[in-house]
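Only one protein chain is missing; all other protein chains are in place.
Now for subunit A:
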């Protein structure tokens, strides 16, 4: 038993190695993770994001409700309906 557990160890370490190159780009992202200095010190109200958004400080149109009523024909909704029918059928039996 002891020999099998030790022999498994090298496998897990070699498994983790191929991931390393993938992690590098995220590490590079971290470098400039800091809020940047603005190239100018001050700007007019017209140049703010609030003005550019077109609706003053109202950013409502950029956010949406977190539920989805429109799309009830996608795979997941169909699956759900099937599943619920099965439950219904099981209850009636």
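Heads up, the rule we're going with is that a contact is a pair of C-beta atoms (placed from the backbone, for glycine too) under 8 Å apart; a residue touches a chain by one contact, two chains touch by 3 or more; residues count from 1.
Here is the rule we use: contacts and distances are computed from a predicted model.
Trainee: Quick one: find the hidden chain's UniProt protein name among "Nuclear pore complex protein Nup85", "Ribosomal RNA-processing protein 43", "EF-hand domain-containing protein" or "Protein CSN12 homolog".
Mentor: UniProt protein name of the non-displayed chain: "Protein CSN12 homolog".
Trainee: For subunit A, enumerate the residues touching the unshown chain of the complex.
Mentor: 23, 26, 29-30, 32-38, 40-43, 47-52, 57, 59, 61-69, 71-72, 74, 76-77, 79-81, 83-84, 86-88, 90-91
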